[in-house]
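Note that this complex is displayed minus one protein chain, with the remaining chains in position.
As written, the chains take the letters A and B, and residue 1 is the first residue of each chain.
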Amino acid sequence: QEALNLKTLEKKIASLDQKNDSFNFYLNLQNSANLYLNGGDYQGIDFKTNQMRLEMRGEVVKGIRYRVRHRMNRGTSAEGLDNLSRATDIASISIDVAKNFTITGGKQCTAFGGYEFDLNPIDIYQYSDMIDYMDNFLTGVDFAYQMKGQEFRFQVVNSRNDYMDNIYNGLNGVEASKNALGYTLNWNGSLFNGIVQTRWSYSLFEDAKDMNTNYIALGTQVKLGKKAQLQFDWMNSHEDIDRKGIVSDMVNANGGEYVRASDVVYNSFVAKVDYRVNNKFNMFVKGMYETATNNGNTDTNLNDEFRTSYGYMTGLEYHPIADGLKIFFTYTGRYFDYDSNLTESLGLKDQYTNRFSIGMVYRLKMY
Amino acid sequence: QEALNLKTLEKKIASLDQKNDSFNFYLNLQNSANLYLNGGDYQGIDFKTNQMRLEMRGEVVKGIRYRVRHRMNRGTSAEGLDNLSRATDIASISIDVAKNFTITGGKQCTAFGGYEFDLNPIDIYQYSDMIDYMDNFLTGVDFAYQMKGQEFRFQVVNSRNDYMDNIYNGLNGVEASKNALGYTLNWNGSLFNGIVQTRWSYSLFEDAKDMNTNYIALGTQVKLGKKAQLQFDWMNSHEDIDRKGIVSDMVNANGGEYVRASDVVYNSFVAKVDYRVNNKFNMFVKGMYETATNNGNTDTNLNDEFRTSYGYMTGLEYHPIADGLKIFFTYTGRYFDYDSNLTESLGLKDQYTNRFSIGMVYRLKMY
Partner (left out) sequence: QEALNLKTLEKKIASLDQKNDSFNFYLNLQNSANLYLNGGDYQGIDFKTNQMRLEMRGEVVKGIRYRVRHRMNRGTSAEGLDNLSRATDIASISIDVAKNFTITGGKQCTAFGGYEFDLNPIDIYQYSDMIDYMDNFLTGVDFAYQMKGQEFRFQVVNSRNDYMDNIYNGLNGVEASKNALGYTLNWNGSLFNGIVQTRWSYSLFEDAKDMNTNYIALGTQVKLGKKAQLQFDWMNSHEDIDRKGIVSDMVNANGGEYVRASDVVYNSFVAKVDYRVNNKFNMFVKGMYETATNNGNTDTNLNDEFRTSYGYMTGLEYHPIADGLKIFFTYTGRYFDYDSNLTESLGLKDQYTNRFSIGMVYRLKMY
């Protein structure tokens, strides 16, 4: 009799358990209190929720997984091309079609390389301009193959979320492309027993007819002994039409009818060293060096090297008991150095900004 | 001792189980890769998330159920009249007040008939214009009575989501109605052992003072042997002020101050045949024939019969292992045939569009 009851209970629990596997619900939060200095001048303090995203993922049937990640602080109107809003980072289904081979369809994170790009956004205190101005969530299909600790991916996505004319102003006479797609090859490698790891990618995005972006992102991580690691990213984006608009905004600093720059190159180096003091404390330093070059510049008064940007950060992270919870103290400095021709003819001014933050990162598993 | 433990466990499991009954959480997804041809000209390819809705429903207490369905790709600002956004399709509570008798209050799907209307939107690859341009989610009260396999419903809702002037432009001198309500009678029938089923409705919507919409929707489904079925919808909407705006847009094709058409009739026939080849494969063909007539037309150069629209689709659906998952290959053709007077005087052009899609429908039970 009792043995029978036990069987029934076991079955019920197994069914409840299955439900738990198929539904995992996260709240991704980053909050901080901040103090700002521009140059040496005190600018004030404020409280900010830097990141807030809900995430749902799970394995419904063996080999079939879903993932949804949605920002709570973005408008939710659909973009024209992919019919999802920019609030929705990810809405995808992954199917293991063979051992080691997975196809993922839907809106997804682009398969770009680089470690800054690879981390959960709540773990980043300040993005480089390269990633800040990039379209990171696009709709398409990804093919991933795993082999001996290496992962190789090929991804095809729409090259943007909305139609060309809705995104880019100042495109004089540029014609839309019929196949506005982006192609990415990616290698997530692991070498020397994992001491060296890679997030390398090459992408070709067709932005408009005969106008492409070529994007290379080589992220390499090296373990330095048992407690430290170095992450080093090199990113280079050559854009026939200025997707990011950083250079275009400089060109148009004087106002008048907006003209989008063409043949622009953005180049970035990002390095970060983490030192895990002990179980509870982590220290880091991070440096960023970025350039914006206007190869398509036709104004003879201006050098092509428009701007050099520097970023320098350091921080201490404290992990109290709770899983996924991190208290942080950080300093973030930035210096935007415009070419002297630009400061003279276009009135742009170099900027020094400093931010001191105390805050909290929480990848909270609600269910 | 052990018997005692078993009792405690049983109780705990029952309580966990109850929670599971009261919370069901779905992700409704339709994704596709599409290739477009207008007339014979190649227009390009893209990836789209055609539908993305979250749905929560359950029975909290016996006889009391809730349902929420929310689109992830619509703005969420409240409409003026019902104070919910167009992103929220459904937010309702149902109470079984007697055996066979249920009252549902809140924002809900209108009780309109027709099989295209009845299906989950993720199962529709192309709506008819009739339903595409209709307000399908309104706030009010529904009374449903079940008897011998038949369901009869009477529904009263706000006749729109927002105030009249916020929705309809070009209403010269039309006065708002004090009781802007819509009334629907509905019969969801089952005849001949379910071989014939019905989704029939008649609706009267008070759009403005002395201005109504009369809407008839007769959807009938006939089982054709064991593997096939036919669904046939006839829909007719007589609108004193042109709610859908299809005819108004034609009238105003030449620009100038927008004038909303009045006394307009939209009529639609939609037929779909499904053939379930076997457990895993389904094939279908679907045809749509729709007319837009401007009875209130005062321009003697124009016939009242403004436009005839045709739709023709075929597709193959594949059901792999997972419940609620469907892979599809479809062809959708549309032809919009404007009256020759309109093409001549208003410059409107007939349109032929073709779309080939491969994609995925997933009613994913996350919890």
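Please note the rule applied: a residue touches a chain if its C-beta (ideal position, glycine included) is under 8 Å from a C-beta of that chain, and two chains touch if they have at least 3 such contacts.
These figures come from a predicted structure and were not determined experimentally.
**Student:** Per the definition of touch given earlier, which of B:56, B:185, B:253 or B:271 contacts the omitted chain?
**Tutor:** Checking the options B:56, B:185, B:253 or B:271, the one contacting the hidden chain is B:56.
**Student:** Give the residue, chosen from B:43, B:85 or B:190, that touches the chain omitted from the document.
**Tutor:** Residue touching the chain left out of view: B:85.
**Student:** Give the residue, chosen from B:52, B:157 or B:361, that touches the chain omitted from the document.
**Tutor:** B:157
**Student:** Can you list, in ascending order, the chain A residues touching the missing chain?
**Tutor:** 2-3, 6, 9-10, 13, 16-17, 20, 25, 27, 29, 31, 33, 42-50, 52, 72-76, 87, 321-323, 325, 360, 362, 364-367
**Student:** For chain B, which residues reach the chain that was dropped from this view?
**Tutor:** Residues of chain B in contact with the hidden chain: 2, 5-6, 9, 12-13, 16, 19, 22-23, 56, 58, 60-61, 64, 66, 68, 70, 75-78, 81-85, 87-88, 91, 93, 105-107, 139-141, 157-158, 177-181.
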